[in-house]
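Note that one protein chain of the assembly has been removed; the remaining protein chains are unaltered in position.
Chain nomenclature is as follows: A, B and C, assigned in order of appearance, with residue numbering initiated at 1 for each chain independently.
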Amino acid sequence: MIETLVVPLVKIAVLLVGILTAVAYLVLLERKVQAWVQVRLGPMRVGPHGLLQPVADVIKLIIKEDITPARADRWVYTLAPIIVLVPALVVFAVIPFGPETNVFGIRMPLHVADINVGLLYIVSIASLGIYGTILGGWASNSKYPLLASLRASAQLVSYEVAVTMTLVSMILMAGSLSMVEIVESQQARGLWFVFAQPLAFFIYFVGGLAETNRAPFDLPEAEQELTGGFHTEYSGIRFALFFLAEYANMIVIAAVATTLFFGGWLRPFPSVAALGLLDIVPGWIWFLLKTFVLLYVFLWVRATLPRYRYDQLMRLGWKVLIPLAIANVIVTAIAVVVL
Amino acid sequence: MTPITPAHYLVLSAALFSIGLIGVLVRRNLIVIFMSIELMLNAVNINLVAFSQQWQHVVGQVFALFVVAVAAAEAAIGLGIILAFYRNKETVNVDEITLMRW
Amino acid sequence: MTIAFYTLAAFILALGVLVVSTKNTVHAVLFLVANFLCVAMLYVLLQAEFLAVIQVLVYAGGIVVLYLFVVMLVNLKRGPETHVDPRRRDRMGLLIGGAVLAEFVAILLYGFAPRATGAAPAAAAPGVGNVEQVGWSLYVDYLVPFEVASILLLVAMIGAIVLAKKEP
Partner (left out) sequence: MTDPHPVTATRTPVQFDTDELVINMGPQHPSTHGVLRLILRLDGERVVDADVVIGYLHRGIEKLSESRDWTQIVLLTDRMDYVAAATNNLGYCETVEKLMGLEVPRRAQYIRTVLAELQRLASHLVWLGTHAMDIGAVTVFLYCLRERELVLDLFEEYCGARLTYNSRRVGGLPADLPVGWDRKVREFCDIVDQKIVDYEQLLTQNRIWLERTRDIGVISGADAIAMGFCGPPLRASGVMRDVRKDEPYAAYEEFAFDIPVGAAGDTYDRYLVRLEEFKQSTRIIRQALDGMPEGPVMGKVPRLIKPPAGETYHAIESPKGEIGFFIASDGKSLSPYRFRVRPPSFCNLQVLPKLVRGHLVADVVALIGTIDIVLGEVDR
């Protein structure tokens, strides 16, 4: 009973709370990092160094008036943020945060579920988030959101192809779709896959930036062009859900990258015995650390680069990334067969 | 309760198929008709997978995969035709699609 | 298991009815997605995880998005179903649909009622994931159909582009 029901439920609860907190503080981190890059201080008023700013933000978003435009499609308008958020959270179920660990005397793996189609599950669930984007823009019954949502969906669809292609080459390397087995395969080889597949990682990362609508691919919400993107008409808690989903998706991208390319919970150089000292640090800390570094790069990129234009973005996706990703798959397949 | 047998799945599939069929016959919106066809294809897939489970053989699933591929092709072409048609006639009502040429 | 099946079946049928009966096309598309997701869950129930994921990925994440796009592009200025051809017989359609359903059920009841479970062959070798089984079957036994399917998709893609392209 405890094993089958209580443990998974507790895990889910911990995971949800963890993600929501992480999202809140990721927003703060983003503001802080951007501020530091721009020689500012960032939020400083709420709590020491603005540490309570997320709380204030959440309270503000909850108590703000929740506006539905008069001619909006009420049902779809309400549904859209939920459709965006749910996949972003559900995906976390298969991400392995660490190896089997003793938690309060119960030995358990640090993931909610290890299904044998884990990676495909992530891809397929993540592809559902697009509905929220399209419907949010459409249901607002306003031109700017509509344009933005068309942009967003085209962008998502095209970059999904490239990203999925890189995942195929990772599956070829690992010989499994299960997230846990992918990490274990890296352990067996004593090699983070990023060193074997730097191109795949590059494509994945760029595609990830585009899929999460982050700079320099933040066209769907380019406020200088489209005044805020597909959620222009949203306010209050429903806007907060969109916001939450965007950052949760960032964490997903970073966490999946950590699992696939950076050895998940493995310490650096897992094959070098001399570094065995590093094993003192538990696996889940390594995992979180790597994810954090990747997220930092996300924020850093945003503070540095200007924005692509829509057609350039499409060109980059279809004419550069996708051919590269396909070539990478072919080369990887040949290498796997030959070696 | 009785255990779930393939017969249950087949009844479900038949019902879904009939719903799709009624949609195709009754609705006049071309897009809805296409969606009804998707429903029917799904009903078929349920059948295939149920049999696959029954006989513990994956061939049913493989077949379902082919059905999905064909459905994707059908959707792409069909929606292309709808768009082309809409561009010319500004309607997606099958009752207005009575001429073979214009 | 049983409860899950009945719940999913109820959802699938209800959503199917909503798809064909809703006036608002965007809502119909949404119901269609939900319907497909329920079907995917049914596949999980049938231990076809791979197909379930493909169902979500290709159907819900791909094909239906296409529908949604078209629905949004086909921004109708008048209701799509205002015009009714006088030769149309809606009732007849319903009747035929109902008749087909009755026929199906009759066949099923007749064919399956006496022996509830057929003699199932031996279960597949344990430890082999569903993905691997499907993969082996697909790439070894059904390689030629697989390639034909890929050609079909390619042709469909080109056809769709040609159709959707505006004449210059």
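Heads up, the rule we're going with is that a contact is a pair of C-beta atoms (placed from the backbone, for glycine too) under 8 Å apart; a residue touches a chain by one contact, two chains touch by 3 or more.
What you see is a predicted model; the values in this text were computed from it and never measured.
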{"item": "Identified contact with the non-displayed chain, of A:21, A:271 or A:312", "value": "A:312"}
{"item": "Touch criterion as defined above, residue of A:89, A:152, A:219 or A:266 at the omitted chain", "value": "A:219"}
{"item": "Touching the absent chain when the full complex is considered, from A:147, A:237, A:297 or A:326", "value": "A:147"}
{"item": "Residue numbers in chain A that touch the chain omitted from display", "value": "34, 37-40, 143-144, 147, 151, 215-216, 218-219, 222-227, 303-312"}
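The definition used in the following text is that only the chains that are shown with their structure count from here on.
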{"item": "Arrangement of touching chains [line / ring / star / complete / other]", "value": "line"}
{"item": "Far-end chain from chain A, centres as C-alpha averages", "value": "B"}
{"item": "Inter-centroid spacing, chain C versus chain A (mean Cα positions, whole Å)", "value": "30"}
{"item": "Distance from chain C to chain B - Cα centre to Cα centre, in angstrom", "value": "5"}
{"item": "Residues of chain C touching at least two other chains", "value": "50, 54, 62, 69, 130"}
{"item": "Chain B to chain C touching residues, read off their complex", "value": "1-12, 14-32, 34-36, 38-39, 42, 45-46, 49-50, 52-59, 61-62, 64-66, 68-77, 79-84, 86-87, 90-93, 95-96, 98"}
{"item": "Residue ranges of chain C in contact with chain A within the complex", "value": "24, 26-27, 30, 33, 49-50, 53-54, 56-57, 60-62, 65, 68-69, 72, 129-131"}
{"item": "Chain C contact footprint on chain A (complex, rising order)", "value": "73, 75-76, 79, 115-117, 120-121, 123-125, 127-128, 130-131, 134-135, 138, 146, 150, 153, 157, 177"}
